[in-house]
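Heads up, one of the protein chains got dropped from this complex, but the rest are sitting where they should.
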Amino acid sequence: MTGVKAEPKPVTYREALREAMREALADDERVFLMGEDVGRYGGAFGVSLGLLDEFGPDRIRDTPLSESAFVGAGIGAAIAGLRPIVEVMTVNFSLLALDQILNNAATLLHMSGGQVAVPLVIRMTTGAGRQLAAQHSHSLEGWYAHIPGIRVLAPATLEDARHMLAPALADPDPVVIFEHGSLYNVSGTLPPGAGPVDLDSAAVRRPGSDVSLITYGGSLGKALDAADRLAADGVDAEVIDLRTLRPLDDATILGSVARTHRAVVVDEGWRTAGLSAELAARITEQGFYDLDAPVERVCAAEVPVPYARQLEEAALPQADGIVAAARRAVG
Amino acid sequence: MTGVKAEPKPVTYREALREAMREALADDERVFLMGEDVGRYGGAFGVSLGLLDEFGPDRIRDTPLSESAFVGAGIGAAIAGLRPIVEVMTVNFSLLALDQILNNAATLLHMSGGQVAVPLVIRMTTGAGRQLAAQHSHSLEGWYAHIPGIRVLAPATLEDARHMLAPALADPDPVVIFEHGSLYNVSGTLPPGAGPVDLDSAAVRRPGSDVSLITYGGSLGKALDAADRLAADGVDAEVIDLRTLRPLDDATILGSVARTHRAVVVDEGWRTAGLSAELAARITEQGFYDLDAPVERVCAAEVPVPYARQLEEAALPQADGIVAAARRAVG
Amino acid sequence: MTRRTAANARRGRTRAADGTDPRLDLLRGMLRIRRFEERCVELYSSGEIRGFVHLCIGEEAVSVGVNRALTPDDDVVTTYREHGHALARGIPAEAVFAEMLGRVTGCSRGRGGSMHLFDVGRRFYGGHGIVAGGLPVAAGLALAGRMRGEPRLTCCFFGDGALAEGEFHETANLAALWDLPLLLICENNLYAMGTPIAREHAQIDLAARAASYGMVAWAVDGMDVLAVERAARRAAQAVREGGGPYFLELRTYRFRAHSMYDPDLYRDKAEIERWKERDPITFLCDRMRADGGLDEDGLRGVEKEVAEELDRAVEEARKGGLEPVEELLRFVRTPAGEPS
Partner (left out) sequence: MTRRTAANARRGRTRAADGTDPRLDLLRGMLRIRRFEERCVELYSSGEIRGFVHLCIGEEAVSVGVNRALTPDDDVVTTYREHGHALARGIPAEAVFAEMLGRVTGCSRGRGGSMHLFDVGRRFYGGHGIVAGGLPVAAGLALAGRMRGEPRLTCCFFGDGALAEGEFHETANLAALWDLPLLLICENNLYAMGTPIAREHAQIDLAARAASYGMVAWAVDGMDVLAVERAARRAAQAVREGGGPYFLELRTYRFRAHSMYDPDLYRDKAEIERWKERDPITFLCDRMRADGGLDEDGLRGVEKEVAEELDRAVEEARKGGLEPVEELLRFVRTPAGEPS
């Protein structure tokens, strides 16, 4: 039979990220990738596998174990007009580069009176759920979302993994991209011909009328599961994927709450003074008279993430907890 | 005339901190002070001036410019049973030690199944207001308050400067103390015979019935000024000094809001995902039906703090803004 | 130990009181670690062990040789590749298995896993997952010993990659500046994950780099357990005598991938094979056989002993209970009342 479109073949989140980098490297010679083991090893999580052979060691740069130096070097190279993609293996190690990110990347433009722009993209893996224990399970997106001067992205879907990098590289200022470790093997098909993501807007992943489940990154799947279970007993949940953690898309968030009058924030980060707090505060500030119940927060327990499976599961947000919170909200 | 008590002589916040350290050093040989220029120089802000002569270079240790190493060394010494007071000159430089604080100090007890306690006290100067520009004006208390496993203190008064250290040193786990740079020269008299501060409780610095102004550290004075101005036109504001930023004293905070039905949070940190967000979120979660208006937040503008005086003033919370927010709250 | 016994140990030919060859202990120690980690692979494949697991197979001479220079009063701080260090230090195999199985009977109550083994009773302070992150802590332990005038030293293990981190630099300077009783053991296996040392360091003579801080530093054959023991004893003695920090670069090689996740595509198979010819266990066996210190029965005996111990250990570990989730928040802070 003719005229039939070929089925798009399945790809993983990992491959979608890789394809986005390949495209950027091919289209713009100013772009290069730098980080620990991004070259010969192919990236700790295999995201850059094969790019070394394709683009060579000058543009796919293995760095020593020196988070502060290579992130700072990315800042300098960006200032000089290149478009570095710096991979910090995981957010857990990014603390060693935080001085460079906060005091230089996020600050130079303003401190120089507008002279020194830093078009840098930093990618890092985040999150828990794989029994990696306390030092390898952080979710510090909230800390990064606190920093004026940077944009923070959290691709939670294949499309976003594939189409967030181009607009991030087009951003004249620093962008930090968080990839949740549990997503790399997620596989599916990409709608053909999708374009760059609008980095200013959150996405409604599931429309609903009774309660808004607001989340991002690795927790999106859990929120969607919870929504299905809620639907089963007649609660129609809307699921919002923030996608951009800084700046937050207040319009989409508050628009949803204005319809549902109830909100549950789901955040794998610790509860106190995290991103969930900001969302709860904003929703209440701007939607105080829309709310029929206080905003619920489902977050990680305030504990260093333990290794033992049952303890780790208990420490992290799960569909059960989201369902329970939604039920409390709809009262 | 006889039987008259001698007037207590005036001391500065700086001297009160010094006296607290002197007492700790004299009373407990396990206590020692370590940090950049704490010895010969007397501390960047003069807090430890004279202690080197009194206690010698072994217990008043000048360190190289190596935030990560000497904070980590404090952790190790604490594990071994000493009671180090580590001075990180300012919070701005503490980012270089944040890996040690988050991944070791705050985590070792839990990660070791309760075996490795870290009785460490870290002191650092925080805050803006002295035209020190972006890299020297951070207020990152909210980041530290996000970390499970550590206690965070913000002495805002002479009494707290004088009497928080002893209980902090008695705490078997890590304690971070933030000293606001604008307070060192504040002077007054200490009530004689005051004892150790209860580190679990916030303090009502000014009782009031119309609105709760909730703040800490360098912003307390501004809140009290605002309260006076509000009183002048008939608004009776209560002023809460959090004192302990982690764990927060929900009872005192919510108790106040239950009486006033209105809250204004004042935080020199940036607004988004900072401590102000947590306070707004908690108050709404626990006091939703007590609130007559959304919680107001008066925070630093989301900008790297600029040098020029008029810009810096505009960037930071001021009494004017607090008064305006309180008026909005009382409607 | 006295200079004489040290000298004898150096010759590695003394007979213990019971007339057995002391090298047998070294052999047993290394075999025990090797077989222990082979069990780990099985338990990982069966899904009983999860998370990141980093094997030291090929590097056993380091943990066993260095440990001979330590006393029970010394402190040990190490990395995520620490099964060997933990076993050599005397943490029971059962407690380490139990930890990896996430049991409450594990040496960290199941909260740490493979990367975070702790045993404060044995002054074994972990098990650090952040590369170079244990170094400043070790300096602090050494500082405390020094300030109290205690005879102990602190032994810190880390890899070749760790030397590139700022935390190594800051700690090395601090330790040398303050003459801290710190024994720095760099386990140079030539790779940091997939990155060969020549792409990690501008100066690949790591002992020379360390010496530039003004501390004594030697490079030693990390595949020869007797050489490792010898060097470690000398360095430890010097540190105890107030000689400040000593740095040993132990040249070794990991026979397995970086971690269970690593497909190991970045190393030339021939290179791996060449190094396997220098297997520290066969190397010692051959030497002992050569001079009559070991016969096939002896070796079989040791293997049997180890196998039986590990069988029991796995069995016991599997019996360990799971921490109830109600206990999740325990140990975040020391409960009021509990001693600090």
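Note that the chains take the letters A, B and C in the order they are written out, and that residue 1 is the start of every chain.
Just so we're on the same page, contacts are C-beta pairs under 8 Å (C-beta built on N, C-alpha and C of every residue); 3 or more make two chains touch, one makes a residue touch a chain.
Computed from a predicted model, the values in this text were never measured in an experiment.
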{"item": "Contact list for the unshown chain, restricted to visible chains", "value": "A, B, C"}
{"item": "Touch with the omitted chain, as defined above, among B:V204, B:A231, B:A258 or B:A301", "value": "B:A301"}
{"item": "Candidates C:I49, C:M100, C:A164 or C:V332 - the one touching the absent chain", "value": "C:A164"}
{"item": "Residue of A:Y13, A:F45 or A:F70 touching the missing chain in the full complex", "value": "A:F70"}
{"item": "Residues in chain A touching the chain absent from view", "value": "32, 58, 63-64, 66, 68-82, 84, 99-100, 103-104, 108-117, 119, 148-149, 151, 171-173"}
{"item": "Residues belonging to chain B that touch the chain removed from view", "value": "36-37, 40-42, 44, 62, 64-69, 92-93, 96, 130-136, 301-304, 306-311, 314-315"}
{"item": "Positions on chain C where the hidden chain makes contact", "value": "164-170, 172-173, 176-177, 199-203, 208-209, 211-215"}
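Assume only the chains that are shown with their structure count from here on.
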{"item": "Chain whose mean Cα position lies farthest from chain B", "value": "C"}
{"item": "Chain A and chain C, separation of their C-alpha mean positions in angstrom", "value": "37"}
{"item": "Geometric centre distance via CA averages, chain B-chain A, whole Å", "value": "32"}
{"item": "Interchain centroid distance [CA atoms averaged], chain B/chain C, Å", "value": "41"}
{"item": "Multi-chain contact residues (two or more partners), chain C", "value": "108, 110-112, 116, 128-130, 133, 166-167, 332"}
{"item": "Touching two or more other chains - residues of chain B", "value": "99, 103, 110-111, 148-149"}
